[in-house]
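Handing you a structure now.
With one protein chain withheld, the remaining protein chains of the complex are depicted in position.
After this line comes subunit A, so read on.
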């Protein structure tokens, strides 16, 4: 058993009882990385010296009896699109291969304030664009359950590191499913909070109306603790919501009796793998046995979500990524003639194919003559998709379905077909467009690969999402299984 198989409260008890030191936890992280990361390739940059120094400081705190933060001593991996002062942040792009941030993202400051230890920066699809991690410009992450398969994306490193025991918990970002889908593929818990709950100051922007940061953990309780530490209003993020933050951990009371669950027929329909469907239906039976009731509903605009998302997210990306011009930071091509050539050459050499494809799509959708037909139309359809959710939530507490239509596919299987790749996100994208919270929890295996159960809640009702996930998890053993590496 690895130290990271204990849950947060167990680790904290062991630290309190002096059975364990923070340095032991840091050692464990780097030992596992040393043993396994050559295969998994979850990390891009390690913070070994910094983590060991911080571990010693926290051990001093343990001796002196100073007050300890909520995430005291826990080794954390950070997705490499979240800036960390003095620690290289690349977005898995050659454009930023030497980028050294000059400030910390708000979530990073919050982790530090909570006494977590930053272990390193995690691999991802370049600029968070992709669902398989094959778009990393460094190397692809591999699924710890089967190294021939993808870990999902774009937070593939974040999910794989938790699954492989190479971090106690990690942070990822989710624009259209980028936390939930890799969590599902790697058999870990991944939470996308409500849009606006967690500050995005210091998250390198992809699609600003959708991006949200959230935790990946081994179990639901730990997810609640990490969310508690990172949620809250931030004046540095103009889309930060001024809402009261409840006590998420105390919401985990195991009680789901009378909980009204909606199961959209579109989420178990055509295109959803039979093994995945079966696994999700047996998860619903577990919740039913605990006193919850479920009924089939319809989210009729589901089939339009992927098209809507790719138009909106790519449009926003084309604008956000205009800042990468080789002037203020990032790669610049040498021996350039004019300023315009400098922009063109730096961007052409710095960005990978998927990033270029989305910039092109977004630029086209926003260009003169096409704005109304594509961008504005997609924004209107987004309203219809959001209304689907609003209507269901008038009568139900949560919506449940699979996180992804299939389990993790083989590396290389979909790289030449962007559209098929986009359809892997068909069950996570509508949730992102509606801006509501959702979690993926392990709910079993199909063909030997993990399946994720997606539990979707009302805006800012993370408590109900976590309570439902926790009640389910406590009555199953799927989250206790570990890959053999």
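Basically, a residue touches a chain if its C-beta (ideal position, glycine included) is under 8 Å from a C-beta of that chain, and two chains touch if they have at least 3 such contacts; residues count from 1.
Operating definition for what follows: contacts and distances are computed from a predicted model.
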* Structure fact -> From "Polar amino acid transport system permease protein", "4Fe-4S ferredoxin-type domain-containing protein", "Aspartyl/glutamyl-tRNA(Asn/Gln) amidotransferase subunit C" or "Energy-coupling factor transporter transmembrane protein EcfT", the UniProt protein name for the chain not displayed is "Aspartyl/glutamyl-tRNA(Asn/Gln) amidotransferase subunit C"
* To do: Based on the whole complex, identify which of A:45, A:363 or A:391 touches the chain you can't see.
  => A:363
* Which residue, A:53, A:100 or A:282, contacts the hidden chain when the whole complex is considered? -> A:100
* Contacting the left-out chain in the complete assembly, out of A:56, A:112 or A:386 -> A:386
* Candidates A:72, A:343, A:393 or A:409 - the one touching the absent chain -> A:343
* To do: Against the chain that's been left off, what residues of subunit A make contact? List them.
  => 98-100, 102-103, 195-196, 208-209, 235, 238-239, 241, 301, 303-304, 306-308, 310-311, 318, 322, 325-332, 336-345, 347-348, 351, 356-357, 359-361, 363-364, 367, 373-374, 376-384, 386, 418-419, 422, 433-435, 459
